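Missing here: one protein chain of the complex. Every other protein chain is in place.
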Amino acid sequence: MSSLTEHPNRITGILTPNITPVDAEGRVDEERLREYVDWLIQRGVDGLYPNGSTGEFVRFTPQERRRIVQVVVDQTAGRVPVLAGAAEANVEETIAACHAYGAMGVRAVAVVAPFYYQLSSDAVHAYFTQIARSVDVDVTLYNIPMFASPIDVETVTRLALEQPRIIGIKDSSGDLPNMLRMMAAIRPQRADFSFLTGWDASLAPMLIAGIDGGTNATSGVVPELTRAIHRSVREGSIDRAMRQQYDLLALFDAMIGLGEFPDGFRAGARARGWNLGDGR
Amino acid sequence: MSSLTEHPNRITGILTPNITPVDAEGRVDEERLREYVDWLIQRGVDGLYPNGSTGEFVRFTPQERRRIVQVVVDQTAGRVPVLAGAAEANVEETIAACHAYGAMGVRAVAVVAPFYYQLSSDAVHAYFTQIARSVDVDVTLYNIPMFASPIDVETVTRLALEQPRIIGIKDSSGDLPNMLRMMAAIRPQRADFSFLTGWDASLAPMLIAGIDGGTNATSGVVPELTRAIHRSVREGSIDRAMRQQYDLLALFDAMIGLGEFPDGFRAGARARGWNLGDGR
Amino acid sequence: MSSLTEHPNRITGILTPNITPVDAEGRVDEERLREYVDWLIQRGVDGLYPNGSTGEFVRFTPQERRRIVQVVVDQTAGRVPVLAGAAEANVEETIAACHAYGAMGVRAVAVVAPFYYQLSSDAVHAYFTQIARSVDVDVTLYNIPMFASPIDVETVTRLALEQPRIIGIKDSSGDLPNMLRMMAAIRPQRADFSFLTGWDASLAPMLIAGIDGGTNATSGVVPELTRAIHRSVREGSIDRAMRQQYDLLALFDAMIGLGEFPDGFRAGARARGWNLGDGR
Partner (left out) sequence: MSSLTEHPNRITGILTPNITPVDAEGRVDEERLREYVDWLIQRGVDGLYPNGSTGEFVRFTPQERRRIVQVVVDQTAGRVPVLAGAAEANVEETIAACHAYGAMGVRAVAVVAPFYYQLSSDAVHAYFTQIARSVDVDVTLYNIPMFASPIDVETVTRLALEQPRIIGIKDSSGDLPNMLRMMAAIRPQRADFSFLTGWDASLAPMLIAGIDGGTNATSGVVPELTRAIHRSVREGSIDRAMRQQYDLLALFDAMIGLGEFPDGFRAGARARGWNLGDGR
């Protein structure tokens, strides 16, 4: 596709921001989580992404978040890479979480910009700079302006060119032109930098436009379909990819519109036979 | 591409929302307008679209708007179709403008939703219903939520299925998933309905996703490039289309970021040798 | 109250942005307009404000707007001042309207910032500067960021200090701290500058905070009540003003929530015995 030649270090394909199974008392259901990870890998997902927004990371304690990643890494057992959500209450604790996840053997961590307070671009840049300089694990930026301080195109570009430890962006804004702007600015100088979309509604067009993959909530429900879209685009079957995208869009709209996020995705998983509990 | 089989009645390709040339006193420069129309057609645009946002329609008087369309229709002389912006101060005058432009021989009119007041979806639906029932010319909806009351996906769909006179949508929101939603809902029942984007920053991805064409301000400056993108996609040369899109995006960003819209596009035209004046 | 000593030139009290009566064919009903003006004056409004947002100025033609002001000025016959909405399609025509209304004898014109396009602060400043330098009539700025390009606090302050012809602001944002900021910046140097609110929901608090008056849609329905609030505050009866404000707020919420603006105010007028037609 229209990306430059791919680089072997890039994170590619569809990584699942997995729902965190909980039992009737709301505790993390580790057994179910292990079974669910197996199912996702068997259905062809290219990676796991615990502690994402779909995984309701903010509703668990720091200790629970560590345990969730540990279980996913352990169960995955190297079959696919793990991208671990590592955002904590402040920069020091985020760095500590990065260390912990690095030691567990994750492929990379994903760090959302600070939320609650809306930070300026300079403060966002300073935050990620401090993290990148302090950790021994690869870092992906996680931009989700709906929920957290935005990481704008210029800031992503600065960070990509300044910090080799920052190796990709997961962008859930759904802004395709901004993806193009970032790829135009970064790829000529960082062939190893990955561009991943978290916005399922435009997955196929984003992939056709040359991004590397996606971290998509729908892949936790219909991993066969998101995989098929990625493979269709990779093979150059654009028409087929778009037909599949229409199916994905209908499913995504149904699940995103049901109750509070991510309730609809829990309901979707239930329709596939997975009782992952009611969430937090 | 992934659109259903094309329908001969659809408006396709790249139509130029042309800048309105003005002289040093700010009057419409008809001579220059005629020359500019010739140049655009010679450079391969698939249609003209006078009285769009790029044409600053709100800054001209009703009489001037009529004259602008008349000059463009006359000069075009049937070489390419004309899509005439027909929004006036209220529904009665908009209908009168539609009649006038229909009599001049335009292919269709384009009507933006009422602006200044932010209307509800029901009021927007009522507005376009009254127009569609009153006119003898084909109507395209013009959605530009940045500037006017939005025409949401459900309203577009209702209007498309209820009113045969409404034959397309020009969407300048840049929202690709919404384009997919509209195509999914409308195309199975209205094979003649056209989907056009006014957001140049995602022209190629939109075309690849199956829309019919665009009404893009950049086409008034680099008509060769927008034409090339459309032709690349039509031929299935996706990689080439995306490479061209990167060039278009850089030009679009430069022109949209210069002064007040559409000053940057006037500057762009000047760089191509066209002194179209300073605008209103 | 907490304003500095009042200046005799300031526009004070409650001016009614009057609904434009239309007949069954949608034409301006001049006879009804004259009767309505008389009723408003008899009920104690301190001024008339034709061609405001409540008067649906954008839905009438330039010729109709002129005629509306002429009728109001003629019928008012000097009993109360007239503030005439003078915004037209571009700066030249706005200036022409200002000239026309000045010649008719209005106390001042009110000019909204350009709408449809969202202009920068500098462009808004340039627009009003050109008007202020060109006209012989007093000008009030009309800030309504819901509908038009905002005129921010800094721009209002610059214009107030630079242009003696600009003699006030009608602010419909409802932002009370911004009112305080403007009064703090302008009053020490322009004792003649008027601050008027167009946001009925905070009329009494704004008046208590020291503004000069209001241009409030509710005053076209319950002129007795808006007058009473103004008089209560002027007399220092703060508790009474606040009790009256609760009544006004309930009426305002009911009318603003009914149909499309200003339908609810037409319905309110009907409840007072005024059939002003269905609007445009």
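Letters A, B and C mark the chains in the order given here, with residues in each chain numbered from 1 onward.
By our rule, contacts are C-beta pairs under 8 Å (C-beta built on N, C-alpha and C of every residue); 3 or more make two chains touch, one makes a residue touch a chain.
Fair warning: this is a prediction, and the values are worked out from it, not measured in the lab.
Within the full complex, the chain left out of the display is in contact with A, C. For the chain left out of this panel, the touching residue among C:62, C:205 or C:259 is C:205.
Touching the omitted chain from chain C are residues 1-2, 174, 176-177, 180-181, 184, 199, 201-202, 204-205, 208-210, 236, 238-239, 241-243, 245-246, 249-250, 253. Take chain A: the residues that touch the chain left off the picture are 26, 53, 58-62, 89-93, 115-120, 123, 146-148, 260-261, 280.
Everything that follows uses one rule, which is that only the chains that are shown with their structure count from here on.
Contacts between chains trace an open chain of neighbours here, each touching only the next in line. Chain C is reached from chain A by a rotation of 180°, derived from superposing Cα atoms (nearest 5). Centre-to-centre separation between chain B and chain C, using Cα means, comes to 36 Å.
Residue numbers of chain C whose C-beta contacts span two or more other chains: none are found.
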